[in-house]
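Note that one protein chain of the assembly has been removed; the remaining protein chains are unaltered in position.
== chain A ==
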Amino acid sequence: MSFPWAEHYTPKHPLMQWVDEKLPLPRLVYNAVGAGYPVPRNLNYFWNFGVLAGLALLIQIVTGVVMAMHYGANTLVAFGTVEQTMRDVNAGWLMRYAHANGASFFFIVVYLHIFRGLYFGSYKAPREMVWLLGLVIFLLMMATAFMGYVLPWGQMSYWGAKVITGLFGAIPVVGEPIQTWLLGGFAPGNASLNRFFSLHFLLPFVIAAVVILHIWALHIPGSSNPTGVEVKGPQDTVPFHPYYTAKDGFGAGIFLILFAILLFFAPNYLGHPDNYIEANPLSTPAHIVPEWYFWPFYAILRAFTVDFFFVPAKLLGVLAMFASILLLFFLPWLDTSPVRSGSYRPTFKTFFWILVLDVLILGYCGGAPAEEPYVMISQVAAAYYFAHFLIILPMIARFEKPLPLPNSITEAVLAKYAKADGEPAAVPAE
């Protein structure tokens, strides 16, 4: 599952030789994220975000396990135990704020990771499985984040749980029984809180398992790169360690600095004040909004305001919201252009940046109150979102004339450095 020129693991110390004979775990690590994994030499900083997402998951698991030690999953005490963690547990405020803001940073790096995949065509053959597993991780993250947000049992926790499980209630006939079954009652209550806690503890480890599959599937073809041209020989790659471990170390430093700024100096900036009010089933907040990372999807949900004959608008919104994520699973077969990298696809690039702007607009509208003009703006933006993936992208693949690709990764790299040095591009003999 690697290139023939990959370096081989040769333990020198007798103890390591002994371990390698009994359980070749160090060998596995060496081949997965060590010197035994050859990686294209031209990866840019956008390729840092996979490792950063792994780091974010690790931070969430460590802080989350500590939080769970002080948490009581009961509607009578949940809000109070979180407050007690903040006030009376040693460094409890640090764990709590790191966990809450860590979720946001996890989504930031994963969104940038997905952005990278979309722009550089990482989802295309032969890496479809990597993409599909990545989407599975994304869905698991969304479920985990949603359930985690319910646990502090504040006003937004309660009403968010009510709205999101209410989406299932929009399904005809079986909707309400499903909603009742999910909540373990007719409204969010103790049964809901307990099961959300149980699943919120479980799912991160499921995510970790799918991350392993994601990396495994990646190692079969090897990493993609900004040119989208496949690796042709040893001159195109460098060993993951030390080259990319060093680069990821620097990336992790930048990530942690930004994380620390938010965590220590504006820990409630991304949160909602209403979640510092204990859940009250008798008092509905003026604006129920989910966490920022769900805003684009929330905007799509609310964009449907007109019934389609016998299909109510609410059900359409629910279907569209799920469709907006599920359609990504078909992306490798919707975009049939043989050229991977957006850098060599002029038409694709234009529409791609429109999509990025479109998703940001959807996000803004999703966080705004459900009033005009936000609803009208999100209707146009959501229409473009679906049109982009389902209509425009397949058409571009058919009609676009891509720019000429470099012959190899090395040629592209040498051309770049020659240009930086002010020399004419060297053409390597092949």
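Assume contacts are C-beta pairs under 8 Å (C-beta built on N, C-alpha and C of every residue); 3 or more make two chains touch, one makes a residue touch a chain; residues count from 1.
Criterion: contacts and distances are computed from a predicted model.
Per UniProt, the protein behind the absent chain is "Cytochrome c1"; the candidates were "Sulfurtransferase complex subunit TusC", "Cytochrome c1", "Kinase A inhibitor" or "ABC transporter". Listed residues A:Ala260, A:Val356 or A:Leu403: the one in touch with the omitted chain is A:Ala260. When the full complex is taken into account, the listed residue touching the unshown chain is A:Ala382, out of A:Ala382, A:Ile396 or A:Ala412.
From the options A:Trp5, A:Trp181, A:Phe308 or A:Trp353, the residue with contact to the unseen chain in the full assembly is A:Phe308. Among A:Leu52, A:Ala100, A:Ile164 or A:Leu316, the one in contact with the hidden chain is A:Leu316. Think of the hidden chain as still there; on chain A it touches residues 41, 80, 83-84, 86-87, 93-94, 97, 238, 242-243, 246-247, 249-250, 252-254, 256-257, 260-261, 263-265, 267-268, 273-274, 276-278, 286, 303-306, 308, 313, 316, 320, 323, 327, 330, 333-334, 336, 371-373, 375-376, 379-380, 382-384, 386-387, 389-391, 394, 414, 417-418, 420-421, 423, 426, 428.
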